[in-house]
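With one protein chain removed, the remaining protein chains of the complex are shown where they sit.
Moving on, here comes subunit A:
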Amino acid sequence: MEMRILGRLTAADALPLYSWVAIGGAVVTILGFLAIIGTITWLGKWRYVWTEWLTSLDHKRIGILYVMLALVMLLRGFVDAIMMRAQQAFALNSGGYLPPEHFDQIFSSHGTIMVFFMAMPFLTGLINIIVPQQIGARDVAFPFMNSVSLWLTAAGAGLVLISLVVGRFSTAGWTGYPPYSGAGYNPGVGVDYWIWAIQVSGIGSTLSGINFIVTILKRRAPGMKLMRMPLFCWTTLASSILMVFAFPALTVTTALLALDRIFDMHFFTNTDGGNLMNYINLFWIWGHPEVYILILPAFGIYSGVVSTFAAKRLFGYKSLVYATMAIALLSFTVWLHHFFTMGASAGVNAFFGVATMVIAVPTGVKVFDWLMTLFRGRITFHPSMLWTLGFIVTFTIGGMTGVLLALPPADYLMHNSTFLVAHFHNMLIPGALFGYLAGYMYWFPKAFGFTLDERWGKRAFWCWISGFYLAFMPLYMLGFMGMARRMERYDVAAWQPPLVIAALGAAVILAGIACLVIQLIASIRTRERRRDLTGDPWDGRTLEWLTASPPAPYNFAVLPQVRDIDALHEMKRRGAVYERPERYEDILLPRNTGAGVLIGGFAFVFGFSAVWHIWWAAAAALLALLAAAAARSFCDRTEFRLSASEIQQIEERRLRQLAGEEAL
């Protein structure tokens, strides 16, 4: 066999010349990339970006980078979505504007991006910014590992993005089921892009999970007992436990698929003793907990928002904690509901059907707790509160369609139909994305020191929620009318009107996204008027509102003493906030390092080379990655000392600011 330096990478295979739309996508991706590079160069900010952001080990900065990645990927994922909606609106008895091969790449990349590169970084970013502050800590337990996680996630996202320019993305859906994703039916690079993007970012997620668990268990301020932690910390803990235990299953499953594809093994082939159903089994052992990894942090955000903007202590704190942990455990016992139609015996299907319905119970408990918190509260209709109210109503509908799908006989009818597509969007958009957006608007002043414009926030909410109903309620109907998911064209005239309505809904969501962009730009422009000088713009109840906005690198000059669930609220009642300590002490902080960026970069080169079978480069990148990690472990100067006098200066300035604010 002929050896080729660049593996199977050739210009003919690599360039997206198969459709005009694909060429357009490649051009937009390249232009977007150049625009970012160009802007930074034009502003002469490379040094600033590198030293203050890319190499930072400060959990707040890493968190902000995560959220920025998530917002960019949300745009990309949404472009995919609206392209599919447009295609299906036209494709009655015609090919529409997308060739089938391209349409299949789009639903695969949409699902992959939304789950792995929008939702995961969004929640990881919010957790990073907020959880250490809520438990009264100065950083996460492993600041360097945090940076590695970030850059591994970014490397995975980079692989998905570059697949639009060099080669193609998978056509096997976000689930990559064999045998279609096997080498026999899918010899190109698409599935490999999917596999390596997930491998690389999945390891980042596992590391994040470990980091958050240790942070929460080991870094709490004095008096912050577990049962005094804000609910967001509890849901983060639960979600991190799920990450640590579930993600290895995904890593192993996709690794076995890679072995099948590269070395002609037969774990999941139809022949030679392989069993493709085992792929589906293993995939969903990760897949179902993943749903809760995405949703639980949002539950925590809603809990904080409800309590702050109803100005009340959270109703049923303990029941919320127990419900969270119950959901976390139960989420490992239901995975077969994703493949009832495999045809297991009645006993197996009944067991998993019942287990699925049981999860609805703790979730229902939570809904009642939130409602009872709102009941007789003094409600402020901040946009975050609107996202929360929209969530409670909409998520309940999605939950009910879920209980319907949990009945195996009903699932046999609905499986793989657009009813399912409607159901999981009905869970993920209100259940996860609305929560992240609520958190984004709630905590933005904490991260940047000024608030977001509320009018544009409310407009965004109303567009998103009405767009959501328009876009997805017709899909429930279409499911009953027999429409399968992932259809590039169809010949049933009755399906077209609902599909047109769904496309209109996507257009309304587009308006919602436009509102989000305008909100951000308008708020940056008017930031001087919207400065948050107190660090506590919403009369907050938990510790993250005790720090300055944006917080000092060490968050707390003196670690707070916690006496209550609503720690800050209790301090305010005692009149014990913003007290001048007798003396300050030196604080050790993590020193910046480029090692995380380097490791992420090598992981990207490794993934790209593995996709194209450029084995020498893959081996070199892997070695370089290990060498970088090893070299870093020999570095002794990982921390620097911020002296007490510097801290005193920072804190005195803040106290003067607070005093001035009170005088006004």
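Everything that follows uses one rule, which is that contacts are C-beta pairs under 8 Å (C-beta built on N, C-alpha and C of every residue); 3 or more make two chains touch, one makes a residue touch a chain; residues count from 1.
Quick note on the criterion: contacts and distances are computed from a predicted model.
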Name of the absent chain as recorded in UniProt (options "Thiol reductant ABC exporter subunit CydD", "Oligopeptide/dipeptide ABC transporter, ATPase subunit", "Simple sugar transport system ATP-binding protein" or "Cytochrome bo(3) ubiquinol oxidase subunit 4"): "Cytochrome bo(3) ubiquinol oxidase subunit 4"
Sole residue of A:Met342, A:Leu371, A:Ala494 or A:Val517 that reaches the chain not shown, by the stated touch rule: A:Met342
Among A:Trp50, A:Tyr97, A:Tyr177 or A:Phe245, residue touching the chain not depicted: A:Phe245
Subunit A residues that touch the omitted chain in the full complex: 245, 249, 275, 277-278, 281-282, 285, 332-333, 335-336, 342-345, 347-348
